[in-house]
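Please read the structure below before turning to the comments.
Missing here: one protein chain of the complex. Every other protein chain is in place.
Right after this comes chain A.
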Amino acid sequence: MSQTQTEQPTRLLLVDDHPMVQGGLSACLSFYDDIEIVGMTHDGKDALEKALALKPDVILMDISMPSMNGIDATEIITDSLQDTKVLIFSMHDSPEFVTSSIQAGASGYILKDTTSEEVYYAVKAVAKGQTHFSSSIAKMLIDKPARDTSQKLTTREQLILTHVAQGKSSKEIARILNISFRTVEAHRRNMKSKLNIESLAELICYAVDHGLVEK
């Protein structure tokens, strides 16, 4: 996994709502030889397709985008591509965004107002399997830790819960979502533990109670 500057460059996919930001950033990153920008896209759904097709090392992911936000896209991508790391690159600086991103499987979170140099270091760190957070983000997480979100379902888990409540088996869900059977099972286990629920019946009840499916 480990890469040095003399080895193969890190393959990077840029996902950003705004083409001008993308342009500016790619201009900056072009000064670094060990980063190769393999693709760019402007929205979450397109990012999913590009990620599956290009299998980049790192995806620099914006959050606010039309059609699908970056956090939901991150969750789906990290479900499907084990070797692709996602680095959130956003204007949002609330701890809730950061924790939601971490829950969704992001390896790091940097703010758009950081320097391109930090973007470079963050991309390299994440590519090595480390995590990276902007210093202001890290400081904020220490100063005012996000409120307890560990019990909250992620968008992906909520979607799977909906399917479960509609009577679908893990196999079917895996086929629908184009992920492995084991991933679906892992999500289900995770949900049960978050909701403190033992049985499938209770899981379905919960989904009905909360209006996830029509009775």
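The working rule: a residue touches a chain if its C-beta (ideal position, glycine included) is under 8 Å from a C-beta of that chain, and two chains touch if they have at least 3 such contacts; residues count from 1.
Everything below uses one rule, namely that contacts and distances are computed from a predicted model.
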item: Undisplayed chain, where the name is taken from the UniProt record, one of "HEAT repeat domain-containing protein", "TRAP transporter large permease protein", "Two-component system, NarL family, sensor kinase" or "Cell shape-determining protein MreC"; value: "Two-component system, NarL family, sensor kinase"
item: Which of A:Val38, A:Ile137 or A:Leu153 contacts the chain that the document leaves out; value: A:Leu153
item: Chain not shown: contacting residue from A:Thr78, A:Ser100 or A:Ser170; value: A:Ser100
item: Missing-chain contacts mapped onto chain A; value: 17-18, 20-25, 27-28, 30-31, 45, 48-49, 52, 63-64, 68-69, 71-72, 76, 80, 91-92, 94-97, 100, 112-113, 115-116, 144, 146-147, 149, 151-155, 158-159, 162, 176-179, 194-195, 209-212, 214
